[in-house]
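All protein chains but one are shown at their positions in the complex.
On to subunit A.
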Amino acid sequence: MKTRGFGPGAAFALLTVPAVVLYAAFFLVPVFIGFYYSLTDWDGFSLSYKMVGLKNYINILQDKRFLNAMSFTLLYTAIVVVFKLGIALILAMLLSQSLKLRGLFRSIYFFPAVLSMITVGMVFNQFFYSLFPPIGEALGIEWLSRNLLGNPDTAIYGVALTNIWQGFATPMVIFIAGLASVPKDLTEAALIDGATPVQRFFSVTLPFLIPMLTVNVVLAIKGGLTVFDYIVAMTGGGPSKSTESLGFLIYQHGMNEMKFGYGTAEAIYVFLLIGLVSFVQIKLLSRKEAGQQ
């Protein structure tokens, strides 16, 4: 299509300008400004600061608190991804069979996804204080009769539980869509040939779920690595810094402990980490999509 005065290529290029401008203004520019501040010792509000070069970056590698936050975040992500996707898959399979009131059940199970993370965090915060301990005491379970969030060893599980409770809903819906895409004639053929349910799952169903699995794994890992809302609502990083995630630590340093430059340097490290993880994921998972084997 030719428009007067412009070649076709120019029209398309111009149409992308708004998106590029927004992307540059709200993403690229802050990243560069942040990188600049990470080379200073600015505390976030003073009128003056000094350039310290890569000192922040070097200090971070030796900072036990940062390394603790890294190991917490990685462990947390592992727990949450495995359980969230596992439960989502099982529920998706159950809700893909012919059930009475299947639509109603799917809506009920999807409900946690529409709540805000802070609200869920605060409600579970109360559960851990006033609901679970009496149950634990009545049943005689020692570790449940205290606030799970009050113990540095168990706090991570408390936060993970909350995330899993809310977070399985969206992956479940994605898996349901994936299961619907499995060709019926293949499953019937496998059934006729005498395959057990387990064999049917791994040989017929799973290959068709790979694209959905990719999406879900990427989203779940991203959610796990950037966990922040639940930490703020439930533990504030405590007790004694045992639940400080990378995102929370950056916030603490930047906003509350007046170490803005240091916090920004940590953020750059997290950026690199997430970039690396995403790259690995995409490489691994793109090889295995159904129909390309």
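Note that in this section a residue touches a chain if its C-beta (ideal position, glycine included) is under 8 Å from a C-beta of that chain, and two chains touch if they have at least 3 such contacts; residues count from 1.
One rule holds in what follows: contacts and distances are computed from a predicted model.
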{"item": "Protein that the absent chain corresponds to, by UniProt name, given \"Carbohydrate ABC transporter substrate-binding protein (CUT1 family)\", \"Peptidoglycan-associated lipoprotein\", \"Sulfite reductase subunit C\" or \"GDP-L-fucose synthase\"", "value": "\"Carbohydrate ABC transporter substrate-binding protein (CUT1 family)\""}
{"item": "Residue of A:Pro112, A:Gly223 or A:Pro239 touching the missing chain in the full complex", "value": "A:Pro239"}
{"item": "Among A:Ile60, A:Leu91 or A:Leu149, the residue in touch with the chain that has been omitted", "value": "A:Leu149"}
{"item": "Missing-partner contacts on subunit A, residue numbers", "value": "1, 43-47, 125, 128-130, 133, 146-152, 235-236, 238-241, 255-259"}
